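Provided herewith is a single structure, encoded as C-alpha cells, for subsequent inquiry.
Omission of a single protein chain aside, the complex is shown with its protein chains in their original locations.
Naming follows writing order (A, B and C), and every chain is counted from residue 1.
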Amino acid sequence: MVMTDNRIREQEMFTTNSYTVIQAINDGLKTMLATNKKVLLLGEDIGVNGGVFRATEGLQNEFGDHRVIDTPLSEAGFVGTAVGMALNGLSPIVEIQFLGFIYPAYEQIATHVSRMRSRTLGKYHLPMVIRAPYGAGVGAPEIHSDSAEALFTHMPGIKVVCPSNAYDAKGLLIASVEDPDPVLFLEPMRLYRGTRQEVPANKYSVELGKGTYIKKGDDVSIFAWGAMVPVAEKAAIDMKKEGYTCEVIDLRTLYPLDKEIIAESVQKTGRAIIVHEAHGTGGVGSEITSIINDTSFLYLKSPVERVTGFDVPVPYFAIEHEYLPTPERVKKAIKKSIEF
Amino acid sequence: MVMTDNRIREQEMFTTNSYTVIQAINDGLKTMLATNKKVLLLGEDIGVNGGVFRATEGLQNEFGDHRVIDTPLSEAGFVGTAVGMALNGLSPIVEIQFLGFIYPAYEQIATHVSRMRSRTLGKYHLPMVIRAPYGAGVGAPEIHSDSAEALFTHMPGIKVVCPSNAYDAKGLLIASVEDPDPVLFLEPMRLYRGTRQEVPANKYSVELGKGTYIKKGDDVSIFAWGAMVPVAEKAAIDMKKEGYTCEVIDLRTLYPLDKEIIAESVQKTGRAIIVHEAHGTGGVGSEITSIINDTSFLYLKSPVERVTGFDVPVPYFAIEHEYLPTPERVKKAIKKSIEF
Amino acid sequence: MKMKEKYPLMQIVDSSGNLVSGQYESQLSEEKIKNFFYHMTRLRTYDRRGKALQRQGRIGTYVPFEGQEAAQVGSALALDDNDWMFPTYRDHGAALAFGGDLDRLLLYWNGRVEGALPSQTKRILPAAVPIATQLPHATGAAMAEQYKGSNQAAIAYFGDGATSEGDFHEGINIASVFKAPVVFFNQNNGYAISVPIEKQMNSETIAQKAVAYGIPGIRVDGMDVFAVHLAVQEALERARRGEGPTLIEAVVCRFGPHTTADDPTKYRDQEKVEKMREEIDPIVRLERLMKNKNIWDENWVSQMQHEVEVEVNDAVERMENHEKPDPSVMFDYVFEDPTWSIQEQKEDLLERSRF
Partner (left out) sequence: MKMKEKYPLMQIVDSSGNLVSGQYESQLSEEKIKNFFYHMTRLRTYDRRGKALQRQGRIGTYVPFEGQEAAQVGSALALDDNDWMFPTYRDHGAALAFGGDLDRLLLYWNGRVEGALPSQTKRILPAAVPIATQLPHATGAAMAEQYKGSNQAAIAYFGDGATSEGDFHEGINIASVFKAPVVFFNQNNGYAISVPIEKQMNSETIAQKAVAYGIPGIRVDGMDVFAVHLAVQEALERARRGEGPTLIEAVVCRFGPHTTADDPTKYRDQEKVEKMREEIDPIVRLERLMKNKNIWDENWVSQMQHEVEVEVNDAVERMENHEKPDPSVMFDYVFEDPTWSIQEQKEDLLERSRF
C-alpha cells in the first residue's frame, strides 16, 4: 500500500506531473482509492467508460468494480445509497454526470446528506463527496450547463468547493474526501482540459474554506471561482495597461466563504467586483456583497459590482457565450466602480 | 356561474367576511374554481380530508373529484402531471403538504416548470401555482418547518409569493392563479389561524411584485414577509416607545422583489434591517442587501442588518423558538444600526 | 382477484387463535408465544400512554401505531443484534422491540433531538420523515455490509403510500441490481393519511411490485405476529445467503388516526374499524391462541402488564425531568467544526439568552 511504502512516498514527494484539471482529479481519486479502503466511487458510466469526461479513466480496472461502481440511472437512488454506505463507515465519492442532473437527488441532499450529523448529534456523520461538472461554455445541451452552487450554499450541513486549476483540484478533492462532513465538489467543465500545471504525485491537500490571491493589487478587488477566475484575471491584466492594479481572489470554497480574505482585500482596495456565471439574483455574489456590507462598510469607496450570468435559464449553446461574464463585462464593472 | 351573474357579483362587492388566513386561502381557491373551469386542484389529502390544514375544506364536495383531486404520495409525479395539464391548457393549483416536501419535485420545477416558456419561445407556458405551507413555530416535526424561499428565487422562470395576512392571501392567490407564469405560493403556517381580517367576498387581486408599507417611519426601514411581518411590527412598536419610528415593509413577493419600495424607503431612512426566518447565509436577505447596495449606496448611514434564522437545520420543536427571529433580536439590530 | 391469488396472504395463526396448518407447529413454542405477547403488550402500553400524554399537552403531536404491533414486533424480533433498522415515524414500536430506548422515544415526541436516535447501541436510524427516503439508505448500509464481507443485513420500514414515491422505486431497483442484503418491509394499513390505497395505486397488491425488480414479493397477514416473523426471517436468510432483497407486504389495520392531529372520521367510518378490531386485534389473537393452547396464565399476564406499566411510568417521569433543552445543540452538530457564521450566531444567541 502506498501509505506504508516510504520509498514510494518519498520519491512521489518530489515527483510532479504536468496535468490538466481532469487529470488532476483522476489523480486525486486514484490517490484516495489507493490510500483508503473505505473510499469507493459511485456514478453513471464511471466504470469501463471512465466517466463521460474521463475523470475515472482506468480506475475500475485498477481497483475493481467493487470500488468503482457503475450505478443505475438513478441520482436520488445512488446518493441515498451513498448516505447508507457513509452511515455504515465508508467514504463514498459520488459522481453526478452534470450538475444539472443533481436536482433529482435534491431531497436526499437537503433532508439527509446535510442533516444526518445534526439529527444524530454527531453519532453518525457522512464523510461523502458529491462531484459534479458544472457551468456553460462547452457547447453542451440544455440543463448540462447550470451553475447551481447557490442552491447548496443555503443548505446548512454541506460544504461547497470549486477549484479553478489542476493543483487546487487535486488538493481540494483530497481535502474534501478527508473532511468528516459532506462536500459538494464542483468541477468547471470549461477548464477541464484548457491548461496544464505541475501537480505533485504525492498526497497533499488544500485547506477548505480558504480563498487565495491570484493577483495582488491596490485599486479593486475581484472575487471569482471556477471558470470565472481566468476571466477575472484577463480583466485584471487589461486594466493594468490602463494603469489600475486589481487584486484577483479565487475563493475556492463557496460554503463556508473565506470572510477574512474578502474583508482584508476590500479594506485595502475599497472597491469590490464579484464575478460568477450563475444567475445574479440570489447568487453567491449577493452573499459576498452582504459579507462586505457586514465587515467593510466604512471602507467602501463605491457600491459592490456583481458581474454575473443573467436571470434567465442558461441559453442553448448558440448564444451561451452571450450569457457568460466576459473580461469586457468585468472591465466595464471595474471602470464603473472606479469612476463612481 | 358567479362571473356572469351580476346580481351576485354586486352583492359580493360589498360583502366581506371576517376570515383567518387559511379561510381566505380557502375562499380564494373556491373563487377560482367557481370562476374558471380550467382551474383544478391537485395534492395529497386535499379531497374529503380538506387538506391537513383544511385549506381545501369543502371544495371537493362542491366541485367534484375531477376538479379537486387527491393524488398519490408523489410530489415529483403530481407536479410533473400538473406541468402536462398546464401544457394542455389547464390551470392546475398544486398543494405541497409542507414546503419541506417540495424537494422531491425540485427537478420538475428547476428543469420544466421554470423553463417551459423559454424553451418553447412562448408557444407553451405554464399557468400553474404551487401552494405550500412553510416555516417554523407551530411545533411540527422535522422537515415540516423549512423556509426554503431562497431555493426558488434563484430559479429564473418562477415567481415566489408570500402573504402575511388574510386580505393579501386571497388577493395574491387569485393574482397568482391568473398569472400566465408559474408561481410558488408560500403560506405562513404560523399565521394560518392567528388573526382575522375583513376579506371581500368578491374576486379581487393584489398585484404581484409589489411590497406594501405596514408602518411608515423615519429612522429605520424594516423589510419582512410572511410570519416575520408581525415580528417586525412588534419591534417597530417597541422602538416607538424609545423614540424611534420605523418603517415596516411587507415585501409580499420575493421574486421579483419590489426594488422601488426597497430603494424608496432606504433612501428615506438611511438604515435597513431585513428579517427572515430562513438561514442567513444565502437567504433572500442577502439579495435585498445587494439591491440596497446597488440602489442606495450613498444614502446608507450604517450597514444593512440581517436578522435571520441561523445557518443550521431548523431545530426540533423544543427549541425552534430559539431559532426564529424575535422582536428582541430585531430591536437589537435596530439599535446596532442606529448607534453605528 | 388474480394477483391476490398469486400473492396469497400468508398466515400461521388465524384471528380466532388457531393454527392454520400443522406445518407451523414448530413456530409456536410457549416461550416464543409469551415473548411476542410481552413485546406487543409493552408496545401497546407505551403507545396508549403516548396518545394520553399528547392529549394532556405533555408531549407534541404523536404518531400512534395501535393495530400494527404484530407487524412491528414480528419483524423487529427477526433481526440479528447487528442488523440495521431504517424506520419511519410510525415504526417506533419496531424500534422499541428491537432494543430502542423508551426514554429517547418519548423525548423525540417531546420535540427533543436528543431522542431522535432511538438507541446508542443498536443500529436503528432516526425515523425517516420524508416519505420513502430511507429505502436507498437501507440499500446503501446493506451494500456496505456486503463490501465488508460481513453477514449483516438491513431492513427498511415503509407504508403503502410510500410506494408511490420515486425513492421507493430507486432504492429497491438498486438493491436488486447489486443483490444487497436488505428486506423491504411494507406495512400496508390501507391509508396514507386520508388517501385509501385504491387512490394510491392501481395494483391489487403491493407484493406484486416485486416483479418489477425480479425479486420475491411476499404478502403476509400483518396482524399475525408469527407469519410476519417467519416471512422476515426467511427474507433475512435469503439476504445473508447473498440472494438479494425481498419485498414483504404486511397487510395491517391502523386502528387509530394517522397522528394525534388527524381526524379519521373525515375519511373513514371509525365505528366499522372498531367493530373489525374485535376480530383482528393482533394482541387479542395471541390471547385466544394462548387460551386455545391452555397456556393463558392470568398471574403471569397481570404481573407482566404491571411491569410494563411501571417501566413506562418511570420512562415518562425521566422524560419530564430531563434537563431543559440547551439551544446550543442546534449549532454544535451541523459540522464537526462549526463554520464561522454558525460560531458567530451561537455566540450571539447565548449572549442574548444571558439578558
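Keep this in mind: a residue touches a chain if its C-beta (ideal position, glycine included) is under 8 Å from a C-beta of that chain, and two chains touch if they have at least 3 such contacts.
Keep in mind it's a predicted model, so treat the numbers as computed, not measured.
Engineer: Taking the complete complex into account, tell me which visible chains touch the one left out.
Structural biologist: Contacts of the omitted chain with visible chains: A, B, C.
Engineer: Touching the left-out chain: which of A:G28, A:G100 or A:P188?
Structural biologist: A:G100
Engineer: Determine and list the chain A residues touching the chain excluded from the picture.
Structural biologist: 44-45, 47-50, 52, 70, 72-77, 100-101, 103-104, 139-144, 280-281, 310-313, 315-320, 322-323, 328-329, 332
Engineer: Just checking the interface: what residues of chain C touch the absent partner chain?
Structural biologist: Per the touch rule, chain C residues meeting the hidden chain are 3, 164-170, 173-174, 176-177, 179, 199-204, 208-209, 211-215, 244.
Engineer: At which residues does chain B meet the chain that is not included here?
Structural biologist: Against the missing chain, chain B presents residues 40, 66, 71-72, 74, 76-90, 92, 104, 107-108, 111-112, 117-125, 156-157, 159, 180-181, 209, 255-256, 259.
Simple rule for what comes next: only the chains that are shown with their structure count from here on.
Engineer: Looking at C-alpha means, what's the farthest chain from chain C?
Structural biologist: Centroid comparison gives A as the farthest chain from chain C.
Engineer: Using mean CA coordinates as chain centres, what's the chain A-chain C distance in Å?
Structural biologist: 41
Engineer: Can you list every residue of chain B that touches 2 or more other chains, as numbers and ranges?
Structural biologist: Touching at least two other chains: 76, 100, 103-104, 142-143, 281, 310-313.
Engineer: Where in chain C do residues touch at least two different other chains?
Structural biologist: Expected reply: 113, 116, 129-130, 166-167, 329-330, 334, 339, 341-342.
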